[in-house]
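Please read through the structure below; I'll follow up with questions.
For this view, one protein chain was removed and the others were kept in their places.
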Amino acid sequence: MPDTAPNSAVIERTSEVDCALDYRLDGPTDFLFQIHALDGMDQEVLRESLDIVPALPHRVYADPTLNHRFLRLHAEPGELTLRYRALVRRRIEPIEPDPAFVPIADLPDQVMHNLMPTRYCESDLLGRAAYKLFSHLAPGMAQVQAIVDWIHDNMDYQIGSSQNTTTARDAYLQRAGVCRDFAHLGVTFCRALNIPARLVVGYAPFDEPPPDFHAVFEAYLGQRWILFDATGMSPLDRLVRIASGRDAKDVAFATLFGPATMTSMAPLISPA
Amino acid sequence: MPDTAPNSAVIERTSEVDCALDYRLDGPTDFLFQIHALDGMDQEVLRESLDIVPALPHRVYADPTLNHRFLRLHAEPGELTLRYRALVRRRIEPIEPDPAFVPIADLPDQVMHNLMPTRYCESDLLGRAAYKLFSHLAPGMAQVQAIVDWIHDNMDYQIGSSQNTTTARDAYLQRAGVCRDFAHLGVTFCRALNIPARLVVGYAPFDEPPPDFHAVFEAYLGQRWILFDATGMSPLDRLVRIASGRDAKDVAFATLFGPATMTSMAPLISPA
Amino acid sequence: MPDTAPNSAVIERTSEVDCALDYRLDGPTDFLFQIHALDGMDQEVLRESLDIVPALPHRVYADPTLNHRFLRLHAEPGELTLRYRALVRRRIEPIEPDPAFVPIADLPDQVMHNLMPTRYCESDLLGRAAYKLFSHLAPGMAQVQAIVDWIHDNMDYQIGSSQNTTTARDAYLQRAGVCRDFAHLGVTFCRALNIPARLVVGYAPFDEPPPDFHAVFEAYLGQRWILFDATGMSPLDRLVRIASGRDAKDVAFATLFGPATMTSMAPLISPA
Partner (left out) sequence: MPDTAPNSAVIERTSEVDCALDYRLDGPTDFLFQIHALDGMDQEVLRESLDIVPALPHRVYADPTLNHRFLRLHAEPGELTLRYRALVRRRIEPIEPDPAFVPIADLPDQVMHNLMPTRYCESDLLGRAAYKLFSHLAPGMAQVQAIVDWIHDNMDYQIGSSQNTTTARDAYLQRAGVCRDFAHLGVTFCRALNIPARLVVGYAPFDEPPPDFHAVFEAYLGQRWILFDATGMSPLDRLVRIASGRDAKDVAFATLFGPATMTSMAPLISPA
C-alpha cells in the first residue's frame, strides 16, 4: 500500500549511507553529481566522507536556496570511482492530521514556481485529466492522497518500461514506469490542481534488489512540504534526502558531459 | 446518455440528404471527396444528384472492397461549389442481445487489419490504459459498452479543442475533443482489446447547430459490425453512412491538394 | 552510398530464401505472419515449402489487391518453429532514366491512399519540413533521390535506437534509426511532397550480421512503383519482396496476439 509521511510523535532515524559509483571514461568528461546527503530540513549529517579514485580536483558547493550539495569534477579517460559515506540522523516531526490546502494567494513567493510545468512534469497537458480524476475531492490532502492511490493502483512498476526521456505524460499514457515516473506523475497531478509539488531524491532501503537511488515527491500543504511515495517500496521515514527540485533534471544523481559509462552503482543505506 | 445501435425489430428510416460545400481556390487544386451516401450494407440510395459549379470533369469511383464512393476532380482558381442530394433508405436489422466476442482465430481475414494501430488510433500506445480500464469486464459487448460510457463520462465535447492532427492519444491526454476524436478513442480502445474497430462517417441530424458531418465507430462483434456513438449527439438509426475506414484519414469528406479554402459547409439531413 | 533501383537492361536474379523463426509461448497465441515471398510483380516463386513444428492447422491467404500472402495460425503453449524456404526469380526491368512526377489528377484511384499519413508515417506533421528541405527541386525523381541522400547523410543507422513504436517523426527528431525507420522517413517525405509512397519488406543479403528482414520503400513515379533504399545496406536487385503496404503495421513479418516471445530469427537469403 502506498506510504505517506508518518503521522504521530517525533521519530528519530539514524542511517548509514554507503554509496559507490564506478565509471569508465573513453574521453575527458565533466561530472555534476548530487550524492551528498542534505544537511538541513529535518536531517543532520553527523559524519561524512568522500573518496575519489584517482584523486582529482573537485568542488562541492551548495544550492543557495535549498542547500542541497553538488559535486563537480573533470576527469580524464580511464576509470573513475566515487565513494560517499555518511551517518545521517533525521528527526521527523509529526504531520498535523489534515494539513490545509493553501490558496494561491497565501503561497510563499519562492514556492510559486513549483506550480509550473517542467520538462518531466507537463502539468499543463494533464490539467484536464487531473481535474476529471480528482476535482470532486476537497482541495488539498484528500486530493494528494487520492493521487498517490491512483498512481499505485493504475500504474505498473516495471523496470525497463521507461527511459531517460520519459515524462509524466508518457508514463501516464503507458501506465507503467519506475519510482521516478511515479513521482513525476504525482508532482504533475498536484501542480495541475494548484498544489505546489516537487521531486525528492535520496537513499532508501528496498526489500528487493537492485539497490538504487529513490525518487518520491513532496506536496506543499499546511504551509509546509509533505513527503509522499506512490510506489510504497520503502518506508518514508527511512529516506535520507539528497535534494529536492523541480523534476529529475534538477536532482539527477549524476549528469555527464562526455563519453563516460557507469559500470556499477551501489547506493546502499542501512539503519545505524 | 451515449447511444448504441437499436436493439429490437427491423426499423426503416428514410432520409433526405442535402449537402452543399463551397470553396475558394487561390490556385489549381485537386480534390478527393467522400460525400456520396453509401449504397450498400443496410442502406439503399433511392435517388441522388450531384451538381458541380462550374461544371468540371470529375470521376466517381467505388472502393473495390467496401464500396464507398470517392469523387475526384481538378479545379482551377476561383469559386467551386458542390451540391449533393440523395434520398436514402436504411433497413436496420435488430442486433442480437449480446453479440459474442470473436476470438482472433475466428476473425475473417479481411477484418484482421482493423486490429492494427493507425495514424489517428494508436492502439499500441494506449494498450495498457485500455487493459487497466476495461480488462476486468467480459470480452466483447460489455467492454465496448464500457468504452462508450467511459468516453462519454470522461471526455469533454468541445468544439475547437482539437485540430486536424489530433489523435486518439492526444484526445485521451487532453480529455476533450469533437465527435471524430470520441470515435477515434473508441476505435483505439477496442483495437487494444483485440476487438476490430473502424471509423464511420456520415450525415446525421443534430439538435444543436452547427450542422456538420458526423463520425462514429463500429466494433466487430458477433461476426458483424455494430455501430456505436460515444457522443450521444444524434440517434444512430438516423445516420446516413458515407463510408467506413481505418480512421479519419481514410474517410475524410474532403482531402485537398492545393491552396483552397472551404468557405461554407452545410451537410444537411432530414427525415423524408 | 544509398542505392536506387538499377537503371539499365533487364536483370535476372535468382535467390534461395531460408527463413527460420522460433517462438516460446507461455499461453495460447494467435499469429499473423508475412514471410512468404511475393509471387507477382517482377518476381516469380519457382518453388517453396513451409514447415511448422508442431504441425498445426493454418491458413495462407493472399491480399485481394496486392497479392502478398498472410499465414494465420493459432498455437497452444510450448515451442513453435516455422521454416519457410523458397526459390525466387526476379526479372528486373530497367527504369527509364527520369520517370516523371505524376500530377495528382493523373494518379490511379487505387494509389491515392498512398498519399495519406499513417501510424508510422506522419506526412501531415512533417509537411513543412519536407517542403523546406526538398521543394526547391524539380517534382519527382530529383526530390526522391534528394530524400534518399538526405536520410543517408543525416540519420545514424544504429541498432537499438528505435523501438516498435518509433515513427518517422520520432526518427527524424532523434536522427537515428534502423532500416524500418529510414524507410518510414522516406515514405513520409515523399507523401508530404504529393508523391505516393509505401513501405516494402523482404529478404535481403547484408554484409554485416545479424541477418534480419529488410525494409525499403517505393515511390510512385512515371506511373509505376520504384524501389529506393536509404540505408545502402544491401543491393536492391537482390531483394526478395514479401509485401508492400502503407507502413510497417501493414507488413510486419509477425503480429502476435498472446504471450509469445521470439527466441530466434534467421531470415537467410543467398544467390541461387
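Per-chain residue numbering starts at 1, and chain names A, B and C are given in the order in which the chains are listed.
Here is the rule we go by: a contact is a pair of C-beta atoms (placed from the backbone, for glycine too) under 8 Å apart; a residue touches a chain by one contact, two chains touch by 3 or more.
These figures come from a predicted structure and were not determined experimentally.
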Left-out chain, listing which of the shown chains it touches: A, C
Which residue of A:Val10, A:Leu46, A:Met116 or A:Ile159 touches the chain not shown here: A:Met116
Residue in contact with the excluded chain [from A:Glu12, A:Asp30 or A:Glu79]: A:Asp30
Residues in chain C touching the chain absent from view: 125-126, 128-129, 131-132, 154, 156, 169, 172-176
Residues belonging to chain A that touch the chain removed from view: 30, 32, 59, 61, 64-65, 70, 72, 74, 103-105, 109-110, 112-113, 115-119, 122, 124-125, 164-165, 194, 249-250, 255, 257
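Convention: only the chains that are shown with their structure count from here on.
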Contact graph of the chains (line, ring, star, complete, other): line
Approximate Å spacing (C-alpha centroids) for the pair chain A, chain B: 46
Cα-centroid distance, chain B relative to chain C, in whole angstrom: 30
Rounded Å distance, chain A centre to chain C centre (Cα mean): 45
Multi-partner residues of chain C (each touching 2 or more other chains): none
